[in-house]
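Just one protein chain is left out here, and the rest sit where they should.
So that you can tell them apart, the chains are marked A, B and C in the order they are listed, and the count of residues begins at 1 in each.
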Amino acid sequence: MSYIPHTPAETEAMLREIGVRSTDQLFEAVPVTHRFPGLSLPSPLSEMEVAAEMLAISEANDHGQDYALFRGAGAYHHFIPSVVNHMLLRGEFYTAYTPYQPEISQGTLQATYEYQSMMCALTGMDAANASHYDGATSLAEAVTVALQVSRGRRKKVILSHAIHPQYREVVRSYHQGRDIRIIGDRGRGEVIDLLEMLDGNTAMLALQYPNFFGQIDDLTAVAEEVHEAGALLVIVANPMALSLFRSPGELGADIVVGEAQPLGVPLGFGGPYLGYFAIRQKFVRRIAGRIIGETLDADGKRAFVMTLRPREQDIKRERASSNICTNQGLMALAASIYLALMGKNGLRKVGELNYHKAHYAAEQINQLPGYSVDMSKPFFNEFVVACPRPVSEINAALLEEGIIGGYDLGPHYFHLQDHMLVCVTEMNGKAEIDRLAEVMGGL
Amino acid sequence: MSYIPHTPAETEAMLREIGVRSTDQLFEAVPVTHRFPGLSLPSPLSEMEVAAEMLAISEANDHGQDYALFRGAGAYHHFIPSVVNHMLLRGEFYTAYTPYQPEISQGTLQATYEYQSMMCALTGMDAANASHYDGATSLAEAVTVALQVSRGRRKKVILSHAIHPQYREVVRSYHQGRDIRIIGDRGRGEVIDLLEMLDGNTAMLALQYPNFFGQIDDLTAVAEEVHEAGALLVIVANPMALSLFRSPGELGADIVVGEAQPLGVPLGFGGPYLGYFAIRQKFVRRIAGRIIGETLDADGKRAFVMTLRPREQDIKRERASSNICTNQGLMALAASIYLALMGKNGLRKVGELNYHKAHYAAEQINQLPGYSVDMSKPFFNEFVVACPRPVSEINAALLEEGIIGGYDLGPHYFHLQDHMLVCVTEMNGKAEIDRLAEVMGGL
Amino acid sequence: MLQPLIYDHSSPGRSGVNLPDCDVPAAPLPSELMRDDLPLPEVGEVQVVRHFVKLSKLNYSIDQGLYPLGSCTMKYNPKLNEDAARLPGFAQLHPLTDEDGCQGALFLMHELQAWLGEISGFPAVSLTPAAGAQGEFAGILMIRQYHLDRGENQRDIILVPDSAHGTNPATVTMAGMTVRELPADAQGNVDLGALRAACEGDLRERIAGMMITVPSTLGLFESTILEVIDAVHEAGGLMYMDGANMNALMGVVKPGELGFDVMHYNLHKTFSTPHGGGGPGSGAVGCNALLAAYLPGPVVGIVEQPPTKSPPIKNERDVFAMSSYTDEANSGQPIGSSLQSESGVDNEAPLYGFLMPEKSIGRMKAFHGNFGMHLRAYAYIRVYGDSGIRDVTRYAVLNANYLRARLMRSYRLPYPRYCGHEFVLEGHIDGVDEVHALDISKRLMDYGFHPPTNYFPLIVPEALLIEPTETEVKEDLDAFVDAMERIAEEARTEPETLLNAPHTAPVRRLDEVKAARELVLCCAPAKPIASA
Partner (left out) sequence: MLQPLIYDHSSPGRSGVNLPDCDVPAAPLPSELMRDDLPLPEVGEVQVVRHFVKLSKLNYSIDQGLYPLGSCTMKYNPKLNEDAARLPGFAQLHPLTDEDGCQGALFLMHELQAWLGEISGFPAVSLTPAAGAQGEFAGILMIRQYHLDRGENQRDIILVPDSAHGTNPATVTMAGMTVRELPADAQGNVDLGALRAACEGDLRERIAGMMITVPSTLGLFESTILEVIDAVHEAGGLMYMDGANMNALMGVVKPGELGFDVMHYNLHKTFSTPHGGGGPGSGAVGCNALLAAYLPGPVVGIVEQPPTKSPPIKNERDVFAMSSYTDEANSGQPIGSSLQSESGVDNEAPLYGFLMPEKSIGRMKAFHGNFGMHLRAYAYIRVYGDSGIRDVTRYAVLNANYLRARLMRSYRLPYPRYCGHEFVLEGHIDGVDEVHALDISKRLMDYGFHPPTNYFPLIVPEALLIEPTETEVKEDLDAFVDAMERIAEEARTEPETLLNAPHTAPVRRLDEVKAARELVLCCAPAKPIASA
């Protein structure tokens, strides 16, 4: 019986102890009219058959082991050191629950505390939570915090159009039941245009860094203007880019959110990923989701515990600002291991590889007749290419050559028809990049 | 520096403590003429490059994930439940040394004791050791034991020609320095012919069960005759076949050896595998290699320890009967986990699947014009097919269809030119078997 | 021994990984944009391994024993599923792969949608929500939008029993709606009188719906569930089922057939995906035809039927008819190697694609849900199949009732009825007032067990909510009963032992007040130079 260990004799003995003749009797409270319906599911399979089927299904996908990947747009193909998976495979980590009982959960608690610490280090913020579902929901939760900071008095949220389109969709989904206005992202507004929109009703302004097009906007003066208007500056940052570029904390952000998938989490068709959330000290008690804090045990020994619990739904119930409960714990552990391995020097090196390779690729493509790369601003590991024909045609040709090309921006941005967002990481060798350019040029 | 954690500052401090200026000084005892030679090796590679290279090399092989395998001949493609590898991946097991310090090695010790117990259960013997290198060396070690039991007075060793050819080669390699005669396997002698060779000079007679051709010889009366001649009966048994067939213990064997790779160890291009060695109580102190025994600790608690140590090379030195030290510990653990999972019912079921599928395949092939299967004796999961053309041609055609065909017996047995040893296990679905027969028939 | 922090292992110049040299010309870095400091630790690979191995040893986990945490369904996490999740065809699949290039993944999601629908009696399922709470949020937003679309803007109240999980009321607030709490009656059912009063009184027109957990968070099947549903429907509200306790329902009753309109599943509970020390989860949402068009997107549908099949089934791209899921020829058939052909996809297979339901409440997260959990749930259902899924529930309920029957002799059982997959005890020993549920829980650690859920549901004093799950073997249940009985005895004879427990855990009880007051959330070396 698969994962059920009962033998008939044991079942018998247990039923006797309970005082029933069969398990059917235990369901007497279920309306008899609806009790024990048929289930039309496939027949059971043995482990070896399921393993074979999973392999077959997985191989019906075009994946990064068989294809050269030049696609990012919010999900990045980075190298993950083998140690990460070996540690994640320890049952002590992945088969544990949320650390509600700290005495027997110090492993998870300390690792999460270390994750929080390293996310603070990356973002330049004072505190980070234990995770949100992903970058998009993390942004949506930041909106809630910003609204709360204004005690509900400010109702305007400004989003840059250069924030990941799906993130903006999620913000709208999350706040559809609230009486607020989300603006700024319908047009092609630059940062400067967004600052124009600030007013006394603005709770926050959010920018992406690097933005969805891979570019690093100049944010030097932004924080000041936002703060002057009494609003919060929220920065959606790719944590991998923070290996090189000035931290959002240094730029004056109040909340930094984003997708930490690049830090040791595989592409995995979009999830589970890791929404990170970091904030200034003064707003820390408004943070949603779990947070681990340091304390002492009864013997005076350092230990860790979930803290600020009274904010959470299980205690505050309808007065909680978020309902989040289960988060992305194991992915935070993955990021923790990844960052520990990479460390200060390793992460910077990865950042540099991304930067140099992307710039090399951009140059190669920019030289191709009919193509042009937007080099108007500095960029990290992604850039926009204006193409001489539909992106889908180019990608079809690339696929034939074992290459998954860039992301088609047309469906999301009216002004970017036939524009492709190309991503280059440390996983792309020079030969691969050259081949990409060659195939694109040969069309 | 890869797996070396030293920073320059630490190295400096350590050198100071030692009192030298550089590590070079530590090598002053090495003849200066030969000190610090150049090394012509490839340049260092990063982890991600090595991982990519290993993948590329591995994919330059025709393996069981891409091909249907009908090859056995001493190495078998069986299903390995996922739990086995998950347990083997626990660093506590695979990064530990031989359990010389029992107080902090009870995990390895108990698991090995359980392995020994389960091998006794399978073989019907009284004691089993912690492993030998593989089935072949286990047989070679059995020869040593048999010679010792006769106190060196008997010098003849009878081997059946139906023992794996490589095993017989290894027996000869192992005993080339000893003054003994190894006979019986040059011709095509049946068991009955081998019994004829028994005499007062015979130390042992060895048979394979099922034999190299997959067949189960009738061994009912063999032990009696061997014992009457004062010799030992050694049986080389495929432990998977012992799920169904009478145990060698029941058949009167004195020593049972063989390859336990079928019990949870992957094909792995031939190693590491797992030589098992089981023996009657009366000879147990002659067993070579490590053995785990039960005892008590100072608190009277049950615990396990390497026992009969005085037989071993580190104590008995030149008077030890074998020099074995490192064995195949982790593979014994794999077998232990595998047998625990399969258990009485599961293993029998696997045995039956092998039996039925092999018989189905044999029938399909036997019906093909030009082919005939040797059905003269019962067989387990392998059988011999007389083919209408060279085996290499048939295998080439099968390979085109994604099938790795049977093993060519010609190079090993003069009388078996154009004969193929076909193996069918639970891994071969009916469709695969039908396709095998179809391709073979279509030639 | 105190486990050092990862920063304590740091030494300038160390690194845990070698990276390749750059094989392209270096581009100039924009110095004005570069950061100066990156206060990450510098640790070698060996040390990192040891650090996390040692941390892991401080955890209790399912892989080492019984984890009877009520409401959490801590069942065994099959290793098979972990292997499947790590196949390169899944782990290295980009979420924005073009439709043609991810037919395997889409097929799997499509099947899973159908199977979850079949198990719960709902024609439509969306897999996108990332956890139970997000599933709730989606479901309540769907109900909200449904009413808005019918012009019933005034419907803003969601009824929630007082035994509900905290996520339920919090969800209602997030959706901009209002919670109205309902009490339980003496049997642990929703108090029907109070419910009817709410539904028939002044607020009738404001009732948007009700969220209810079945079986309840007390582990009890509401014996009046049909009346509850009727009452709410009667008032024009819709019924949301919190499916956290689905492990007590599979093959026993289909929420959709009972009359529920929408529910969420916790794949990380019922369908064995690992809890991961706090996630990830997966909170798929299922619903009936009324709400199908409001599901969060994207969902997976068939966008092109195989050319060879006739008559062509309606194209899901055109009409979002999720109900076609369960009667598709392909659904529920073993796929074997049919998907695996030269071109990657069999010609006879339909083409799957992502679809946005017509009136969707939108996206709940980027991309399309926690796919890694979908594939594990798929493998799990595949193992049990039609004949086995009900066994999961049968044995989960058997195990819970067995513990209930044995433990009610030494602890007070507030609701003496057959329970579902879990039951609640009062963690209180008569005559020993100083001993609380928490003390009993901490003492269980010394006996080698993870404690039950404490202080939830809130309506039972000193609640100990116990859920063994079906994967536990009788010997271990018996050992747990022994420990609980001994603890009850200890409470009487040596209460201090409990009050100071645990004694053998890696740490003693923690000062939670200090943690919240001092708020040390980030270790000093990680602080950027400015703020440090």
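One rule holds in what follows: a contact is a pair of C-beta atoms (placed from the backbone, for glycine too) under 8 Å apart; a residue touches a chain by one contact, two chains touch by 3 or more.
Quick caveat: nothing in here was measured; it's all calculated off a predicted structure.
Engineer: Which of the displayed chains are touched by the chain that has been omitted?
Structural biologist: A, B, C
Engineer: May I ask you to list the residues on chain C that touch the chain which is not drawn?
Structural biologist: 1, 9, 11, 18, 44-47, 49-50, 53-54, 57, 63-65, 76, 78-79, 383, 448, 471-473, 475
Engineer: Hey, which chain A residues sit against the chain that's not shown?
Structural biologist: Residues 2-5, 7-10, 44-49, 81-83, 85-86, 91 of chain A touch the chain that is not shown.
Heads up, the rule we're going with is that only the chains that are shown with their structure count from here on.
Engineer: Does B-C or A-C have more contacting C-beta pairs?
Structural biologist: By number of C-beta pairs in contact, A-C is the larger.
Engineer: Cα centroid separation between chain A and chain B, in whole Å?
Structural biologist: Spacing between the chain centres: roughly 48 Å.
Engineer: How many Å are there between the centre of chain B and the centre of chain C, using C-alpha atoms for each centre?
Structural biologist: Comparing mean C-alpha positions, chain C is 45 Å from chain B.
Engineer: Can you check how far apart chain A and chain C are, centre to centre, with Cα atoms defining each centre and the answer in Å?
Structural biologist: The answer is 19 Å.
Engineer: Among the residues of chain A, which ones contact at least 2 other chains?
Structural biologist: 47, 51, 55, 65, 79, 81, 86, 89-91, 426
Engineer: Quick check on chain C: which residues sit in contact with 2+ other chains?
Structural biologist: Expected reply: 13-14, 17, 19-20, 45, 49, 53, 78, 80, 82-83.
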